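Data first, discussion second: the structure below is written as structure tokens.
Every protein chain of the complex appears in place save one, which is left out.
A, B and C are the chain letters, set down in written order, and residue numbers restart from 1 in every chain.
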Amino acid sequence: MSATAKPIANTRSVTGIPTARLITWWVIASEIVIFGGLLTAYIMHRLGHPEWAASAAHTNTWAGAINTFVLLTSSLCAVLAHKAADAQDGPRAARLLRLTALGGVIFLAIKGFEWTTDIREGFVISSGGFWSYYYTLAGLHGLHVLAGAVIMLIVAADAAKNRELQRVECIGLYWHFVDIVWIFLFPLLYIAR
Amino acid sequence: MTNESHVHHPNYVKIWAVLVALLVISVAGSLSSMRAVVLVAAFGVAIVKAYLVAKNFMHVTVEKRWVPYLLVAMIAFVVILFAGVAPDVMRHSGLHWSNDAAKQAVETGMKAATKHE
Amino acid sequence: MYERYITAASTYAHSIDHLFLLIAALVGFWLILAEVVLFALVIKYREKEGRPTRHITGEEKELHRWITIPHVLVILCDIVIVVPAILVWYNIKQAQPPAEQTVRVYAQQWAWSFQEPGPDGKLDTEDDIRTVGELHVTVNATYHFELMSRDVVHSFAIPSFRLKQDALPGRTITGWFRPNRVGTYDIQCTQMCGLGHALMAGRVIVETQQDHAAWLIRNANPSLASLPAAPAPVPENTTMAEARR
Partner (left out) sequence: MSEQMQHAGHEQAGQDHAEPGFFLKYCWSTDHKIIAMQYLFTGMLMAVIGGFLAYVFRMQLGFPNHSVPGFGLVTPGRYNAVVTMHGTIMIFWVAMPVLIAAFGNFLIPLMIGCDDMAFPRINRLSYQIFLLSAIVLLVSFAVKGGAFGGAWTAYPPLSSNGAYNLTPLGAVLWLLAVALEFVAFLLGGINFTVTVMNSRAPGMKMFDIPILIWMIVLATVIFMASAGPLIAGAVMLLFDQTLATGFYDPQRGGDPLLWQHLFWFFGHPEVYVVLLPAMGIVAEIIAVFARKKLFGYKSMLYSTWGVGILSFVVWAHHQFVAGIDPRMANVFTVTTLLISIPVAELVFLYIATLYGGSIRLDTPMLWALGFMAEFLIGGVTGIFLGSSGTDIYLHDTYFLVAHFHYTFVPIAIISVFAGITFWFPKMFGRMMNETLGKIHFWGTVIPFNVIFIPLFITGAAGDQRRIYSYAQFAEQSRPALQHLRTTSTIALLVMLAFQLIFIFNFFWSMWNGKRAGDNPWRSTTLEWTVPSPPPHGNFAELPTVYRGPYEYGLPGRADDYWPQNAPN
């Protein structure tokens, strides 16, 4: 994994932003329109269908709030990992990244508990307009959390050996974006009624 | 790859504390019975939180100028989409058309909801 | 010119045809001009021994004029097109003249069915006439139609009327037409609607007032029918096959 094995194209930086961070920004830009499209559809239907409020009342606001707290805290760990990586402290960055990934796992566990309860009460994805959007939006977001956590662990394994430390910041950027999406999903799915 | 830091690291724990405080506000707001309070506490706070994360954790403000422009442009495209679609999908009737199915769904849904309460 | 290819049988058919011709004239002029210039330049500047090319950046004022002037003219033509285009649209799809008759059109896989008022001239009364595949209308009367679909997206098109409107399930869309020529014309479905899309044909029969009145009497109520073999009104959800039986 020496830097020379990379193509020179990868090491150039005409814009002044390293390629790894540049591609992360583009990935985030493309994710904005994906989530944006889904949220647009949901918001339009939600505003047009006041009766969905009754369904929305069944969601567990406390589970959503705890999950928001978990993600905010994991974001803190991610940015502290970035700080550690900037200080060339790979092992510390790795520890913090693993903590971030743990946050992601806790998030998914709470989500799993929440969905199990919903499904037990008979609210499945095909139970109505609100529930379809609820599961699709949270599911797509959960998939991003899962993916982020897996990548985070891979980056952490390298960072522990002080390798590829620039990736710590990139995965952090992605994680903060996932966090921001949840910051909007929380009021949209759990509070508005 | 340069390992020189391009950002100055603020006190992240303090920002996290502010974010958690905002979260408490939005949850507390949701317990209010006034619709306006709920909505402001929910969405006003969400925008502030998103801004804080983008500024302090993602360092958008110290990144090259075009990066925030790019992200805002993407949001603008979504807004254009919303503006173009809402007259047909969000509203249930318009000039010479009426979305009977949606109207009926709202009506029966609202009836069921009031009966429930 | 247009009528050589397809009859114009409604009041707004000609306004669409005229718009078509206007656009054809304007864009035709630009198309021919551009093609002529293109070919002329290719012929004029074919490679010749000893003739060097000219080094031009395209930012020289006296040359860029040749782009700017036609460009401004193109924008003028755009305005000349967009104003009548919107006017035609407005008159057909937005402004609706008051209805003399209202009919209901149902699209389904793969048939058109119609609900027309009986002799009393009102919809949703006992003497309503329900037909499948055939719409009977009076010439020179303004019709409103309420368009609905029972399953997927269809499109209600009568080429001779220059009429087209998609039918969406769950929605009622209102439109109008005023036939001005007696005859029988095709109704097409122009939105892919599944296996029988190409078989989803109908006919609109434009009749004189007398003929239409006679048709109404024949079909409105079997007990009033002058002919013993008059078909019974077709129930709303009959398929085409059943109706033909």
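Methods note: a contact is a pair of C-beta atoms (placed from the backbone, for glycine too) under 8 Å apart; a residue touches a chain by one contact, two chains touch by 3 or more.
All values reported here derive from a predicted model rather than from experimental measurement.
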Checklist entry - Where does the absent chain touch, in terms of which shown chains it meets? => result A, B, C
Item to check | Contact set of chain A toward the excluded chain (per top definition) | outcome: 1, 5-10, 12-15, 17, 19-20, 22-23, 26-27, 29-38, 40-41, 44-45, 49, 52, 125-126, 128-129, 132-133, 136, 140, 144, 147-148, 150-151, 154-155, 158, 164, 167, 170-171, 174
Checklist outcome for this item: Touching the unshown chain, chain B contributes residues 73-74, 77-78, 80-81, 84-85, 87-89, 94-97, 99, 101-102, 105
Checklist outcome for this item: Touching the unshown chain, chain C contributes residues 2, 5-7, 15-16, 19-20, 23-24, 27-28, 30-31, 34-35, 37-39, 41-42, 45-48, 51-59, 63-64, 66-67, 70-71, 74-75, 78, 81-82, 84-90, 92-94, 109, 151-153, 155, 157, 159-160, 162-171, 173, 184-186, 188-201, 203
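One rule holds in what follows: only the chains that are shown with their structure count from here on.
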Checklist entry - What kind of graph do the touching chains make: line, ring, star, complete, other? => result line
Item to check | Nearest-to-centre chain - CA centroid comparison | outcome: B
Next on the checklist: On a C-alpha centroid basis, what's the spacing between chain A and chain C, in Å?
Outcome noted: 49
Item to check | Rounded Å distance, chain A centre to chain B centre (Cα mean) | outcome: 15
Checklist outcome for this item: Rounded to the nearest Å, the gap separating the Cα centres of chain B and chain C is 42
Item to check | Junction residues of chain C, two or more chains touched | outcome: none
Next on the checklist: Where in chain B do residues touch two or more of the other chains?
Outcome noted: 102
Checklist entry - In their shared complex, at which residues does chain A touch chain B? => result 3, 11, 13, 15-18, 20, 25, 28-30, 32-33, 36-37, 39-41, 43-45, 47-54, 61, 65, 68-69, 72-73, 75-76, 78-80, 82-83, 86, 88, 129, 165-166, 172-173, 176-177, 179-180, 183-184, 186-187, 190-193
Item to check | In the complex, chain C residues that touch chain B | outcome: 93-94, 96, 169-175
Checklist entry - How about chain B: which of its residues touch chain A in the complex? => result 1-3, 5, 7, 9, 12-13, 15-16, 19-20, 23, 26-27, 29-30, 38-39, 41-43, 45-46, 49-50, 53-54, 56-58, 63-64, 67, 70-71, 74-75, 77-78, 81-82, 85-86, 89-92, 102, 105-106, 108-110, 112-113, 116
